[in-house]
Structure formats: structure tokens, C-alpha cells
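Complex shown without one protein chain; remaining protein chains in place.
Right, subunit A next:
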Amino acid sequence: MLLEIIISAFIVIAGIFGLVGSLGMIKLQETMQRLHAPTKATTLGVGGVLIASMLYFGLVKGHLSFHELLITLFLFLTAPISAHFIAKTFLQANIRAKDLPPSQSEYGWSVYVDPPNREEDEE
């Protein structure tokens, strides 16, 4: 009984987080703000579903598996990378290089300037 309550609580919390993440996509005003909602809230929602699934199959069904942890790990690793790429896409399309603060290094921001080619520099 207690187990069922814990699993149900995880599923309900995950559902609320997932809905909040998708609602933020509609509610927030600008693209860079909208980047926050799915990458944080929805990832947490999926994490809750995966924890609930692991508890359910491990403790109720009796065969514990770590597949869910793999999916959680994969999602938590890839969500920042895809968010970074989407932010770069937005910058490239909408922001000019001169509107940004200086990058404080020899080269400009990587979205606007090609990566330094060390071999060519040496020649």
C-alpha cells in the first residue's frame, strides 16, 4: 500500500512537471526564455516517470532492471547539449556579433568566427 502511494506520487509529480514544461513553451514571451521550460522542467518530469517505472518493476513486479537509469543518464547528458545548440541557432539568426560583449580572448564568439586553425597559424 505504501509502495503504491510512493509510485503514484512519483507519477503525479512527473506529470505536473511535464505539463509545466510544455506550458512554459506557450506562456513565456521570448525564444531565449522559452529555452528554460522544456530543458529543465520536462527533463525532470521524464526523470520522475523513470524513477516510478524502476520502483514499479523492481518492487511490485519483482525484476529489478537498470535500463531506466541508462535512459535518465542519457537524457540528463543530452538535454544541455541540445539546448546549447538551439541557443546557438537563435543567436546566429537574430543577434549581430557587434551587439554581444567581447569574448575576452584572441578570437570572437564561436557562432560568428571560424574556429582557430592551429596548423595554418604555424605555417
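Note that a contact is a pair of C-beta atoms (placed from the backbone, for glycine too) under 8 Å apart; a residue touches a chain by one contact, two chains touch by 3 or more; residues count from 1.
The rule we apply is simple: contacts and distances are computed from a predicted model.
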| item | value |
| --- | --- |
| Per UniProt, the name of the complex member that is left out, chosen from "L-aspartate oxidase", "K+/H+ antiporter subunit F", "Carbohydrate ABC transporter permease" or "Methylenetetrahydrofolate reductase" | "K+/H+ antiporter subunit F" |
| Touch residues of subunit A, complete complex, unshown partner | 4-5, 7-9, 11-12, 14-16, 18-19, 21-23, 25-26, 31, 34-35, 38, 42-43, 45-46, 49-50, 52-53, 56-57, 61, 63, 65, 67-68, 70-71, 74-75, 78-79, 81-82, 85-90, 92-94, 111 |
